[in-house]
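Just dropping this structure here.
A single protein chain has been omitted; all remaining protein chains appear in their positions.
Right, subunit A next:
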């Protein structure tokens, strides 16, 4: 038919235009990251693009790995412990969000039960509330179960993970439901006819088919935990990277180039995660069920 074109084929000129727009929109972001990374290798913050304010040095990274917060400070912090704390929170949230999101998504996609539609609507409503709004209510619930003695530290990790994951689960559920919806019923039926339980079908047959979705939900959960400040700041006894950076950014006393080094370190896992999961995640836009 004249005038009809495959959706996958665009005019070259429009492609260039879109690419240009994307590059333009990304410039502030990329500049910000670049200045941060460069500042971490400079004696003063390199923030005004003036080459005179770039004084190259490795001292910030050395100080950071020594756990010092300033060149002559008497404070030592265990930076690896801080990274570990951040990883515990991020991986904990990622795990919980992925497991519960995919279980919920499966149930809502495949099972008919009373109130299913209402739950779907409610999930979106839950996602509309930002974490900062929920923190007060969550705080009061937490106060009801204050743990004693040595449990405080462990419990506060547990609590941050559960509370932050709860904020992420509605969206994860929606995402996962979408992926489950795309898998033909026949695959599931044939497995059930062969004697598999619903749990086994979910775990052994369906999950491997929605790896891109799982990777995306896992990544979003990880990033939510990695960058969380409000729940970590309110509930966690231990320090995470976000809290470390925030607490040492007070401009008068702070040795900001060292904070820039901490900020660059803070960026790394996200970049690594993105690089390794990139292929998997990109398949979402192609098929949604490509495994």
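The rule is simple: contacts are C-beta pairs under 8 Å (C-beta built on N, C-alpha and C of every residue); 3 or more make two chains touch, one makes a residue touch a chain; residues count from 1.
Just so we're on the same page, contacts and distances are computed from a predicted model.
Of the names listed as "NADH-quinone oxidoreductase subunit H", "Extracellular solute-binding protein, family 1", "Pyruvate synthase subunit beta" or "CRISPR-associated exonuclease Cas4", the one that matches the UniProt record for the absent chain is "Extracellular solute-binding protein, family 1".
Only one of A:34, A:152, A:182 or A:268 touches the absent chain when the whole complex is considered: A:152. Touch with the chain omitted from the figure is made, among A:157, A:235 or A:266, by A:235. In the complete complex, the residue from A:34, A:122, A:182 or A:247 that touches the missing chain is A:247.
Touching the chain that is not shown, out of A:65, A:80 or A:139: A:139 (per the contact rule at the top). Even with one chain removed from view, subunit A keeps its contact list with that chain: residues 43-45, 47-48, 53, 55, 69-76, 139, 142-143, 145-152, 156, 192, 197-200, 233-235, 237, 239, 246-256.
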